[in-house]
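What follows is a short report on a single structure.
Missing here: one protein chain of the complex. Every other protein chain is in place.
When the chains are written out, they are named A, B and C in that same order, and each has its own residue count from 1.
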Amino acid sequence: MSDKLSVNFAGVDFKNPVIPASGAFGYGREYENFYPLSNLGGISVKGTTGTKRNGNLPPRIAETPSGMLNSVGLQNPGIDHFIKIELPNLKTKDTVIIANIAGSTADEYREIAEKLENTDVDMIEVNISCPNVKAGGAAFGVTCEGAASITKIVRAATRKPVMMKLSPNVTNIAEIAKAVEAEGADAVSLINTLLGMKIDIKTRRPVLHNNVGGLSGPAVFPVAVRMVWQVSNAVKIPVCGMGGISRWQDVVEMMMAGAQVVQIGAAMFSDPFAPLKIIEGLENYVSENDLNNLQEIVGTVIPW
Amino acid sequence: MSDKLSVNFAGVDFKNPVIPASGAFGYGREYENFYPLSNLGGISVKGTTGTKRNGNLPPRIAETPSGMLNSVGLQNPGIDHFIKIELPNLKTKDTVIIANIAGSTADEYREIAEKLENTDVDMIEVNISCPNVKAGGAAFGVTCEGAASITKIVRAATRKPVMMKLSPNVTNIAEIAKAVEAEGADAVSLINTLLGMKIDIKTRRPVLHNNVGGLSGPAVFPVAVRMVWQVSNAVKIPVCGMGGISRWQDVVEMMMAGAQVVQIGAAMFSDPFAPLKIIEGLENYVSENDLNNLQEIVGTVIPW
Amino acid sequence: MKYTQGRYIILSKKTLAKEIYDMTILCPEIAEIAKAGQFVNVKVNGFTLRRPISICSIDREKGTLRIVFEVRGEGTKEMSQIAEGELIDIVAPLGGRGFKVDQFETAVIIGGGIGTPPMLAVAEKFGEKGTVISGFRNAAAVILQEDFKAAGAETILCTDDGSAGKKGFVTDALKEVLSRKKPEVIFACGPDVMLRRVIEIAKENNIKCQVSLEERMGCGVGACLVCACRTIRNGDEYYAHVCKDGPVFNAEEVLFDER
Partner (left out) sequence: MKYTQGRYIILSKKTLAKEIYDMTILCPEIAEIAKAGQFVNVKVNGFTLRRPISICSIDREKGTLRIVFEVRGEGTKEMSQIAEGELIDIVAPLGGRGFKVDQFETAVIIGGGIGTPPMLAVAEKFGEKGTVISGFRNAAAVILQEDFKAAGAETILCTDDGSAGKKGFVTDALKEVLSRKKPEVIFACGPDVMLRRVIEIAKENNIKCQVSLEERMGCGVGACLVCACRTIRNGDEYYAHVCKDGPVFNAEEVLFDER
């Protein structure tokens, strides 16, 4: 593999811009049964909270046209378990480790960030946009004030690169990106899932026990590209693009819209090898287009 | 056709709840070449403005996974032409005629509403959510104040039933629905299109000349169902549901979520007979489920 | 553990009953390591998610897996269109825990409806030491009886309406069997209501019991955490995941949701 896909994103060196998305990849153990994790640019781990969470009642998933709804609700073993058990294992995998964190309160975010400060985690992704939890989650992510307040608290608690994960369920995502940039965020990642619902017309019950859930998959890709384009034009900090990417062409499109790196989620459910196939496709794209580095295409879309 | 699909929506009698959506059906002349318009519950005509508009430069459409983006930008012959030429023709078709109106300024909305007041139009749908025009359009639709102000002006200008068409590109659509209800709207219709973007990676240009456009089609259906459910739980006025409906099952789902009537858009592009097939499917559903009237299922979803 | 994803040829395809299909897939490296109770995750053109299908039978000599599935929706409908001789894209073998059969000599093996196919691979392990009880709505829905007999098992058939075998539920047949012999273990797969009752009866008779559960899945390997099921793990409630922690669980672990 050449280094033409390498990128320094928010001060962290990635061998390539392809990162399995938080929530789709657990803590990496399962996908190791398919391929070595060292092939990946990085890993954004399962959203981790201050203490163990069981998540929502099942069913937690529903299929939709070119997409899916999920309502896992941040099931995770808690930050201490992550630091003690999962992180040491992940750090042996020769790839960038991004700790994705979430909390019900500002204090919980602070405590988690403090606990991570003296670990080997390369970067912290702060989830202020989980649509599937009652307290916290999206509550913070849908207002500039809320997003700014969590950014400020995490920023004060750590010197590690901080990436704020933004919600698409807002009127003006660019304003929220500016708000977190102003409080010292090193990067933003978007989009989290769009809030959706599916009803079983035979039982008249929502398919998801949580009633509503987060929509992801190719269906949302055009919304993600639009938001990445708006945000990358509104802030100076780098953007991690995600939302419905399933092919290398989608990554190129997302990067032309302004993303420096990307995350892959639902695509792995239908093809566990999607990240590797995408990386291979990007390698070919770089050579066929005589690029010195894939980053040359970032933000190169020419609006009419 | 039985009358088991009939519904009185916002004071207007519809023979069935299936309405071709504004923008997908012009002023009805084209689809008459396929079937008599009298089969339809009603017609929401092409968004009409105070004066003739040319709309945006082409290309105005892009295909996406299970959806499409459009950026027509309200091309229309103007309200006078509609009243003089199109309305008289439409009124001979034995179906409910809904005038869909849009303006760049509050005054433009008022003038159009006043001109329609003494016509045979059955209902006015006020588009405050067009994502494809610079002035007005979504600008009014994304804040409670803006939506309320247009509602107030139109309400004062006409005694005809007024239905406000809401934008999904907002943080809290239920709040906006409440705001228009408070100003006297008789109904709300949702969702308009989600703002999206597609880039041609070969040319590095947005596929749409308007750069961004409105996403519709099955891809957005789960978002539409969620918003219809939230809005119908937040207001007392009836809801017209739309957004990605392509099969009779989708109509049943949308009605269980809280919609009394529905609009069909993109589905007609792949199957011009979609509205008729959906009506037939609903007829069968009503008889197979021994319903006296399809309205019995409205809002019957049982949340967990 | 090793997961394989690949496209394999369908050597034969049959229809066993209305909307119930039977496919034999040539995939030696998977057949080599697959165990009773595990499943394959099938890619279906035009759908976001794969369809998890339990393994019905494993033939290491021939290097084949047999799957039997019912058309329940558009996805399985599309899947049923894949023809003999065509390739099917599967990820397998999945399921962190299949049926634990090795430490047992005798077993009662219970299948309800479309929960019956995975029990064949179990029956084939026990041969004459196994008693198979399977239940169906009616005669038209009955499948796999000859296969169970060929496996050497005592084979008891029940139908809700009595149009084939005994009239009644598998749980009635189970009580009858237990009145005359006491197996070391009971294996079961089927609707929740059936599993609950089987677990009760096993408990009453103090017999070990393993059940295979079902839940909507995402990744199928345990990463996305959507296929949660409530279980008891070292005393406290834990949301296990059917794809990775199961699909087979010991009866004492399972907590059924009130649905």
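The rule is short, and it goes like this: a contact is a pair of C-beta atoms (placed from the backbone, for glycine too) under 8 Å apart; a residue touches a chain by one contact, two chains touch by 3 or more.
The shown structure was predicted, so the numbers you read here are calculated from the model rather than taken from an experiment.
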item	value
Of B:16, B:66 or B:129, the residue in touch with the unshown chain	B:66
Hidden-chain contact residue, picked from the options B:55, B:78, B:184 or B:299	B:55
Positions on chain B where the hidden chain makes contact	23-26, 29-31, 33-34, 46, 54-64, 66-68, 70, 72, 75, 217-218, 266, 268-273
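Criterion: only the chains that are shown with their structure count from here on.
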item	value
Chain contact topology (line, ring, star, complete or other)	line
Chain nearest the global centroid, as defined over all protein CA atoms shown	A
Inter-centroid spacing, chain C versus chain A (mean Cα positions, whole Å)	36
Distance between chain centroids, defined by C-alpha means - chain A, chain B (Å)	34
Computed distance of Cα centres, chain C from chain B, in Å	47
